[in-house]
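Below is one structure, written out as structure tokens, with a few remarks after it.
Here the complex is missing a single protein chain, while all its other protein chains stay put.
Chains: A, B and C, in written order; residue numbering restarts at 1 for each.
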Amino acid sequence: MARTEEYQLNVGPVHPSTHGVLRFVLTMDGETIKDTEMVLGQLHRGIEKIAESRSYLQFIPYTDRLDYISGMTNNYGFTKAVEDLAGITVPKKAEYLRVFVMELNRIVNHLVCIGSLLLDLGAATMIIYGFRERHKVLDLFESLCGARMTFNYIRPGGVRGDIPEGFIDNAKEFLRDMPKRIGDYAQLINDNEIVHMRMKGVGMLSPEDAINYGVTGPMLRGSGVSYDIRKDDPYSVYEELDFKACTRPECDTYARYIVRMDEMYESLYIAEQALKRRWHPTLQG
Amino acid sequence: MLTFVGVAFVFIALFLSRVVRPSAPSDVKSEIYECGEVTIGDTKFYHNLQYYMYAIAFLIFDVEMAFMYPWAVHFRNLGFIAFVEMFIFVGILVIGLIYLVKKEALKWTQ
Amino acid sequence: MIFENIYEIIAFILNSAGILQYMQSYSDALGISIAPKLIIILIETALLLVGVALMVMALTWMERKVLAHAQARLGPMITWYHGLLQPVIDGVKLLSKEDLMPKRADRWIYFIAPMIAFVPALLVFIPIPFGRDGAIISDLPMGILYVMAVSAISPIGILIGGWASDNKYSLLGALRAVAQDISYEIPMVLTVIGIVLITGSLSLQDIVLFQDKIWFVFLQPLGFIIFLVAAVAEMARIPFDLHESESEFVAGFFTEYSGMKFAFFFLAEYAHLFSIAAIMTTLYFGGWHGPMIPMIPPIITSIGWFTLKVLVIIFFTMWLRATVPRVRVDQILDIGWKVMIPLALFNVFITGLLVAGGVL
Partner (left out) sequence: MDSVDKDKVTVIDATKIDTSKYKREVKREDDAASQLKSTGLLNTLVYAKDRAEKRDQNVILALVDQVVNWGRLCSIWPVTSGLACCAIEMMSMSMGHYDIARFGSEVFRATPRQSDLLFVAGTVSKRMAPRLKRLYEQMPEPKWVIAVGSCAISGGPFVDSYAVLTGVDKIIPVDIYVPGCPPRPEAWLYSMIQLRKLIKEEGVGITWGLDK
């Protein structure tokens, strides 16, 4: 009888499908993965240690570089903590502007996520379309704060500055065009039989597991747990805005993808409301 | 003849390449590439039998197809009886295929 | 004038130019009367080699352009008109690139593998009729069987290339690629039986001549669909490209290959693409048949039609690459064995029934 052997296979740190520098050591028997050891730390930059020797304001730029796709949201997380510590109240106008940029950033994040997902499945086109829209959002952000990716825009007590001239028009144009674009992506991906074959029933994460592991965001909502921190434990001005938490019960990769697609629509809706309310005379702080 | 020309073409190109290319071998360079890591264990390892099952099944069907070609060429001369005979033969093979599928021999991972 | 094959055409041209007689008299005087024949054969193989090489270069350019335009990009632009010289440049670069061999690689096998992958991709073109009036290297009576047999050699090149590289990715990638190749070989060859049943001949020239009224696409719709899927798999295009599954095994079986050897795998891949598209054109789209344009020699028009059809098929596969993701390995093999083979057998059954019943 022929004998089979288990063997170790490195995947990463420089591998087309490990985005970022992640390394797996797979123990495999033939084609079956028996065990996975994850080796982390290739991108350990000692940010916590740096934070010890920086003032609060000095540290905000570092938060941009934590999750470098959604810099605005990271800015907000840090700023919120500082504001709560120092007891600063933020004007409503600034809060709406923050919500606006954060939701646009969420769209960017989801676009990159879906694009990379499809790229890993072997379809290179989606990421290019996704980056086209990402570029539009980044143009908006650039007119706000002068940077494409590392914004440093949300500061304790508000934002860096008011919106520039012409920003509203550009933003409205984007909000008007984007639903059609998302529809295009849905057409490209959702009706594709191979996408269903690759994504349905893959990466099952049961609701219990998801809660036990402390999973959040679209992953949790893709597992059928309707928990959205913007809704259930609202911060900023989210409780004044009308939106719904998108949930799917299937628990697989496809469900998470659909949640992301739906959330893009919701984000657009929120951003639209935030933009409108910002100009409401009674709300201007 | 084309074989010779083809092989000659490959040789000429490789020779040309040998003439013009730089060469700077080093120890690390001639190690194998595994995502920038040192490879763990031996690279020649004993495998799961699964790969060979496909090869065997392929062999059976390949031979069958070789039988079917002469049959197909002379089909019009042979008439209906040849059709029945061939499909008795193919039927046996199909039963074999069903058996393989049932036994999960044609399953990529076990 | 009616010619049998390219050999006769070249002989005719040389003859009317008066070169052949000289050659004959010289070789007779030297006692090597076979020499003129050999020279003509050399010319025709060189023609074929150059033709295929040009086509392959055009295909790499086309691939990059089609993909780029599907993705709202421009593609290569700076090398001459819309980057037309790009394939040449890539060739020059790969030629002058260092050639590496892993320390523990199997030297000879590592060296031979690209050759084994590349040469059969050329040999396939021998019995394919490119145009009417003898634009064919040699009309083999066993044409289609020969084509299938020769194109089945290149998986061996892939397998030994992957094995000799002494790399885990290469080995696994090669095994997957070969498993896919042999799995789709069967439905592909089985569907061709349907055509052979109708024509009663294995010669590709006969098959093309049979299609002057109606193409086999319409006579064998199910067979065509099976052949198309199997062909895409054999070409290793994207829904079934286990050969170079970047997000899984870095670069598949040629992870370790660099420089010119990699270039040969690359060329073989595109030559294979061309050859299978050519076979598909011959079998299902009436080969060189098409409306003939007056004033232009029919041989040129027919070659034009043939090339056009081939390019349309290749464009289709590139379009596929721009739209669909990759199928997972076990799904590919499942489709191959559990769907395609029974369907192909069913196709043979139906065709046989119709032919025996005298319908076709």
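In the analysis below, a residue touches a chain if its C-beta (ideal position, glycine included) is under 8 Å from a C-beta of that chain, and two chains touch if they have at least 3 such contacts.
The shown structure was predicted, so the numbers you read here are calculated from the model rather than taken from an experiment.
Write out, one label after another, the shown chains that touch the chain missing from the document.
Per the touch rule above, the missing chain touches A, B, C.
With the missing chain put back, one of C:64, C:132 or C:309 would touch it. Which one?
Answer from the full complex: C:64 touches the omitted chain.
Of C:24, C:138 or C:258, which sits in contact with the chain we cannot see?
Touches the omitted chain: C:258.
Using the definition of touch stated at the top, determine which of C:42, C:92 or C:339 touches the missing chain.
The missing chain is touched by C:92.
Sort through C:46, C:74 or C:214 and give me the one touching the missing partner chain.
C:74
Provide the residue numbers of chain A that touch the chain removed from this figure.
The list for chain A reads 13-16, 19-21, 41-47, 49-50, 53, 61-62, 65, 68-69, 112, 127-128, 131-132, 134-135, 148-150.
Need a quick check: the contact residues on chain C for the chain that isn't drawn.
Touch set of chain C with respect to the missing chain: 64, 68, 71-81, 83, 85-86, 88-93, 95-100, 246, 250-251, 254-259, 262.
State which residues belonging to chain B touch the missing partner chain.
18-24, 26, 28-29, 31, 33, 36-37
Everything that follows uses one rule, which is that only the chains that are shown with their structure count from here on.
So how far apart, in whole Å, are chain B and chain C when each is placed at the average of its C-alpha atoms?
17
What is the distance in Å between the mean C-alpha positions of chain A and chain C?
45
Hey, what residues on chain A touch two or more of the other chains?
As it turns out, chain A has residues touching two or more other chains at 7, 9, 15, 31.
Using the touch rule from the top of the page, what residues of chain C touch 2 or more other chains?
168-169, 250, 329
Per the contact definition, I'd like the list of chain C residues that touch chain A in the complex.
67, 70-73, 168-169, 172, 238-239, 241, 245-248, 250, 322-329, 331
Flag every residue of chain C that touches chain B in the complex, lowest number first.
Of all residues in chain C, those touching chain B are 41-42, 45-46, 48-49, 94-104, 114-115, 118-119, 122-123, 126, 137, 145, 165-169, 171, 175, 179, 182-183, 185-186, 189-190, 193, 196-197, 200-202, 250, 255-256, 259-261, 263-264, 329-330, 333-334, 337-338, 341-342, 345, 348-349, 352-353, 355-356.
Considering the complex alone, what residue numbers of chain B touch chain C?
Per the stated touch rule, the residues are 1-3, 5-7, 9-10, 13-14, 16-18, 20-25, 29-35, 39, 43-44, 47, 51, 54-55, 57-58, 61-62, 65, 68-69, 72-76, 79-80, 83, 86-87, 90, 94, 97, 100-101, 106-109.
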